[in-house]
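Missing here: one protein chain of the complex. Every other protein chain is in place.
Think of it as A, B and C in the order they're written, each chain with its own count starting at 1.
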Amino acid sequence: MNVRLYVWQRATAALMVPLVAVHVAIIFYATRQDLSAADILARTRGSIVWGAYYGLFVAAVSIHAAIGVRNVLAEWSPLSERHAGRLGLLFGLVLAALGARAVLAVVL
Amino acid sequence: MLLWRIRTLNWNACLWQLSMDARVKPAHDEWNSAWARVDCAQIAASKPLTENRMPEAPTELSVSLWRGGVEGRYETYRVPRRDSQTVLDVVTYVQRHIDPTLSYRFACRVGMCGSCAMTVNGRPRWTCRTHVAKVAGSGRLEIGPLANLPVIKDLATDMAPFFEKWREAKGAFAPSRTRADAIPRIRPDSPARLAADAAVECINCGVCYAACDTVRWNAAYLGPAALNRAWTLINDERDAGNVARLQAVAATGGCHACHSHQSCQEHCPLSLNPTASIAGLKRRTALAYLKGELKP
Amino acid sequence: MQVERHNTDILILGSGGAGLFAALHAHNADPDLDITIVSKGLLGKCGCTRMVQGGYNVALNPGDSVERHFMDTIEGGKWLPHQGLAWTLVSTAIERVRELENEIGCFFDRNPDGTLHGKAFAGQTFDRTVHKGDLTGIEIINRLMEQVWARPKIRRLEEHRAVALIPAADGTLSGALLLDVRCGAFRFVAAQAVLLATGGGPTMYRYHTPSGDKSMDGLAMALRLGLPLRDMEMVQFHPTGLLAGPDTRMTGTVLEEGLRGAGGHLLNGALHRFMADYDPKLERATRDVVSRAIDAEMRAGRTTRNGGVYIKMSHLGPPQVAKEFKGMVDRCRDCGFDLAGGLVEVVPTAHYFMGGVICDVDTATERHGLFVAGEDASGMHGANRLGGNGVANSTVFGGIAGDTMPRWIAAHRPGYRAPDRYALDAEAARALQPFGPKQKTSDLNALREKLLDAMWDDVGVVRDRAGLERGLSAIDAIETELLATGVADSDRRFNLTWQDWLNLRSLCEISRVIALAAQKRENSRGAHYRSDFPEPGDLATSTFTVARQTQAGIAIRERPVQFTHVRPGETLIRDQLAAE
Partner (left out) sequence: MTIARHIKHRGGTLWLAALVHRLSGLALAIFLPLHFLVLALALHRAAQLDAFLRWTDQPLVKLAEALLVFLLIVHLLGGVRVLVIENFDWRDGQKRLATLAATVSAIVAFIFLVRVF
């Protein structure tokens, strides 16, 4: 890993700390209040705030996890750093696409 | 299983620390006054520390030594147990009295040269300063060559990759003055001096390098000792080589490859903290990168 | 005999302070030169420069002066030093320390105002010992080692043992025969200039401080080449080596001088503070006096369990001791002893060798193309080396050798001379002797201990005629037995037992010279003490010994000391004269 990947990985990690904390809090809140999925969706549908929130999360996690997967592959698989990097990138793109789709499904 | 493991590990560590604390540092004033009164006869009568540690010391050790190169096997020898005996002495005994072809490396025998490190009961250690009582309570020792380095023969490794990485990390001082200049005045308590001093006493023994799994997994990784040295130099206000050094430690295999396993810090015989040094490098390089001073 | 051959411009034997400095200076003088460093262990990680604790003597403080440092060196050396060498040592040390700090990167300890801190070392009139905590040697050698690594042009032959200096057929020097310890094969390196910097190290005594790789190989090689050796009776003993029984390599390792300086007490086996019986300065007396006092207690049988005496620090308050002498206390604790609170057994231990190859101030020896620096050289210290002058010596003269050799090569253009085949074959055969078919398999270690005991008992801290004679015949007998002793020829790779055999052979050769020179000197000066000649003799007619291997054996002669800078009774210290 070099300094550029490092900065991106750590920056997205730092960004995700509050994002994940809020997300987890929401889940706890939801289960406590016994909100149904319908209730939740009712609140998220059409909300720009939630759209932006989860959009940001998906962007961050895609970058973060792509770099993470790259690192693990480089160390734990026989792949070279370069190939691990390509696979990581691919993974990141797939994750971003799937994530975007899910966000759209939740928000729209 | 896992949780149980974690708990016992912590307990052991705590108990061990408590018992060490009790032995070496009771309240200071008490020490002072008490010792002033104790006469020599009493001191002489007190047993050496080793005997305290080992109530029923076995008279013989069962010692398995790695024989061969990368391929090889452990062979077991019986070595008499002594009061004053380091792991290096055990190895020496086998070479002098049992198998004259046993290969190992040492020089200073007092923890200064860093050439005697081996894997002792699974952990990398300096052998000349490791008392047998500390590691062979059960009377068994398994000694192998240091991990993460090519094996030359038996217990001796080739340390060349380790030093090569030290060089790659720009671990040599880059002068900003010459012998014709006066020696710079630097106050001993200035923050820069303290930072440069923090980890300067490394003896390049390779113990941290052997303990680090990132070194094992990532052939390009410079490793804790080389990075620790680079950080020491970055804090050295007399040095003029920081541009190249930051570049070197920010490249692939540099400080960012470290995952903060902290095994280096756990095992360093001089209690240095390479993890903290590497963290410093990460901060410094990230900052330089963000300011556009570094090209990855 | 098939031997792999290499050529190099400058061949440096040894990677201590002297060897590494020489390489850096030579490289600096001419970066195109092909330089090769040979080291018995790993580069910079063997030898004694690394083990320096106390520090480096240098007259940097405005209150101090080169003259004062010089006078301390001469008086400490009991008027035996070669004054030109001593003067070069003390005057060049200033530039060398600036080089170490400014160019090599050593970061020495500072005073609160930021200037270099000089600490007190016994036998000196000024606190001039520059240091880095009590691990000065590690700082010096690590920084030198890095500088050498950073210059790939300097080639390294690590874990190569120099076996012999090989002359050319015309009698000039050709190069050196090396043994690659790792694979057990020989290499011959021909060189235009060779530096001998293997660093003495009196490890033929039962108790000794130097590192395990030191076995006087350099001096043995020089002796066999026919070079004159000076001051060979002068072995410095450090009074407080750790005593931990015969079965551990810890025994003999040095416990810092500062312990006595700070007020530590020495007690005999009966717990009596015996120094009062010997010297009014008690434990703070000089190294040689304290060593002799301990030796006397030991000879009288008033010893501890392992046959030494105790050092006690606890009356200074264990926490205080643990703080001030952290390194020593930690080391003792790791070895199972409580230095801060208990009693630790100590014994005098052979520490430094003042004798060595005779050389000029530019490090040239009698043999064209051979240079010498560091503890292998002689004359700077005379009968006693000041604490702190050892590492100054190796770095000052190592650097000078590195300046001299390229100049010498440019001036003389010696080229590569083919080795004398006879000499080469003979030396290789000599090193292979233990693998010969007729060798007995007796206990090499027992033999080594015999030598260590003989030297300790009869050629040690206190000597006399009868003892020296006993010692000499013991050495002869041991060498004869060694020559008949074999080493199992099952695997020559990294074979430490073979190396032990070769070490013992070097030690026997030099032990004999020490005993003969000690026999020759019929007075007591500095480190050399004859109980049958306890007086120092007339200073103005001081002589030094010169040993040389001849056809008939080893010849020892006495030569008058030249008082080129100052005569006994005089001083160079102007301000002191003015004050008086």
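Simple rule for what comes next: a contact is a pair of C-beta atoms (placed from the backbone, for glycine too) under 8 Å apart; a residue touches a chain by one contact, two chains touch by 3 or more.
Keep in mind the model is a prediction, meaning the values are calculated, not measured.
Asks: Of the chains that are displayed, which are in contact with the missing one across the whole complex?
Replies: A, B
Asks: Any idea which of B:S62, B:N121, B:S176 or B:T252 touches the chain not displayed?
Replies: The missing chain is touched by B:N121.
Asks: Can you name the residues of subunit A that touch the chain not displayed here?
Replies: 10, 13-14, 16-17, 20-21, 23-24, 27-28, 31, 36-38, 41, 58, 61, 65, 68-69, 72, 91, 94-95, 98-99, 101-102, 104-106
Asks: Can you list where subunit B touches the absent chain?
Replies: Considering the whole complex, subunit B reaches the absent chain at 2-3, 5-6, 9-10, 13, 66, 70-74, 119, 121-124, 142, 144-145, 147, 151, 210-211, 213, 259-263, 265-267, 273, 275-276, 279, 282-283.
Following the convention adopted for this analysis, only the chains that are shown with their structure count from here on.
Asks: Just the number, please: Cα centre separation of subunit A and subunit B in whole Å.
Replies: For subunit A versus subunit B, the centre distance works out to 40 Å.
Asks: Approximately how many whole Å separate the CA-defined centres of subunit A and subunit C?
Replies: Their C-alpha centroids are separated by 65 Å.
Asks: Taking each chain's centre as the mean position of its Cα atoms, how many Å separate subunit B from subunit C?
Replies: Here the centre of subunit C sits 28 Å away from the centre of subunit B.
Asks: Counting only residues that touch at least 2 other chains, which ones in subunit B make the list?
Replies: none
Asks: I need the residues of subunit A touching at least two other chains; which ones are they?
Replies: Answer for subunit A, listing residues that touch two or more other chains: there are none.
Asks: Which stretch or stretches of subunit A touch subunit B in the complex?
Replies: 1-7, 10, 74-76, 81
Asks: Spell out the part of subunit B that touches subunit C in their complex, as residue ranges.
Replies: Interface residues on the subunit B side: 24-25, 28, 31-32, 35-36, 38, 40-41, 43-44, 46, 48-50, 82-86, 88-89, 92-93, 95-97, 100-115, 128-131, 133, 152-154, 156, 159, 163, 166-167, 171-173, 175-189, 193, 196-197, 200-204, 229, 233, 236, 238-239.
Asks: Inside the complex, what are the residues of subunit B that reach subunit A?
Replies: 214, 217-218, 220, 250-252, 254, 256-257, 282, 285-286, 289-290, 294, 296
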